[in-house]
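Right, chain A next:
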Amino acid sequence: MMAGERSFGLMLLEMTLLVLIGPLVTGIIQKIKARLQCRQGAGVLQPYRDLTKLFRKGTVQADTASGLYRSIPVLVLAATVAAGALVPVVRAGPPAFPLGDALLLLGLLALARFLTAVGALDAGGAFGGMGASREMTVAPLVEPVLMMVVFSTAVAAGTTELGALAAHRGTSWILAWRAADFLGFAAMLVLLPAETGRIPVDNPDTHLELTMLHEGMLLEHSGPGLGCMVLASHTRQIVTLGLVSALFFPVGLADGAGATGLLLGAGAFAAKILALATYLALVESSYAKLRLFRVPQYLGIAFVCALTALALRIL
Partner candidate 1 sequence: MAETLLWVLPLVPTVTALAMLTTRDRRILSAIDVGGSAVLVALTLVLAREVAAGGPRALGVFRVDDLGLVFLLLLVVLTLAVSIYTVGWLRQAVAVGNMKAESLRSYFALVHAFVATMVVTVLADNLGVLWIAMEGTTITSAVLVGYHGHQHGLEAAWKYIIVTTIGISFGLFGTVLIYAAAADVQGAAGAMSWSAIMQVAPRLDPGIVRIGFIFVMVGYGTKAGLAPMHLWLPDAHSQAPTPVSALLSGVLIKCALLGIIRFQTIAAAACGPAFPAEVLLVFGLTSVVVATPFILAQRDVKRLLGYHSVEHVGIVVLGLGFGGSVGTYGALLHVVNHGVTKALAFFAAGTAIARYGTRDMRAIRGMLAVAPIAATLLMLAALSLAGVPPFSIFVSELMVLRAGIGHGHWVAIAIFLAMVVVIFAGLLHHVGAMVFGEPTAAAGREPEAWSPLLAMMLLATIMVLLGLTLPASFDKLLRRATEIVVG
Partner candidate 2 sequence: MSAETVHTIIDDLGALLLFTMILILAASQIYRAIYAVATQSFLIAIAGGVLATATGNVDLWVIAGVTLAVKAFVLPWVLHRVVQRMNVRREVEPVIPVAATLALAVVVIVMSFHLSASLGSVRQAIAGNALPVGIALTLLGVLVMATQKKALTQMVGLFASENGIFFTAMAVTQGMPLIIEIGVILDVILAALVMAIMVLRVRSTVDADIADLDRLRG
């Protein structure tokens, strides 16, 4: 069953949609966490309020920062949003206007990560440098795993373009999973908290702990710059979740361009993202943050799973 091509307009629409609902996903995760901890918690729209507040404020910048520093948040946001364009949201099928594939997506995310670290170092703050060095310790463990998971599914589909990959897998349910998919998905489940900067690898709720990774790098940013960085991390989160659902659960993605199909696809996408968000919230509430030197051991699980998945596909 080969779906039709996705039009360029639809892809732009999907990208905008991702950026717009990114903060909502964060809000939902925070809400679920709060409820699990028997708190009322802020409303699910709180991330939007935070963002509007940030974009209204002025910018304060470290004296030591170079000219590059001001452009970093914009670049990071641009790279992340561009990555969003490569994720199929409501429709499967190859794009009419080939922008790039899963590898480009991972590359863009890596670029955003790199720029964030550069910015943190540029500001010259102690926390920023520490956060950057930790992030760069974790990144080499995370990115190869992502690559391998993508490859392990791509080998079967014969393409690395996510829309086509989703179309190849078809919209059937778990019975279409091969052995490698279980391991690949397991690797992704282990990896998700790391990629979205959550417990047990990172702690998104704090700026004070010595163990923080991502938040440490944002300390020196302020005003609209910080707003861009925060929006970028919301987007990165939903892009990663979208990647997982495109790789493993393309079910519900519309085959044609009909309005009902698209609506159904949107609904399925929302359900899948909600499920993954719930998973993240559950993990965050039930585990403690790992000591930094335990993180490689934790990510090692994902690494072995992904490598085994790849081996299963090839051998």
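The rule is simple: a residue touches a chain if its C-beta (ideal position, glycine included) is under 8 Å from a C-beta of that chain, and two chains touch if they have at least 3 such contacts; residues count from 1.
The candidates came about this way: all candidates are chains of the complex that A comes from, given by their letters.
Keep in mind it's a predicted model, so treat the numbers as computed, not measured.
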Looking at the complex, which candidate is in contact with chain A: 1 or 2? 2
Across the complex, what residues on chain A touch candidate 2? 175, 177-183, 186, 294, 296-298, 300-301, 303-305, 307-309, 311-312, 315
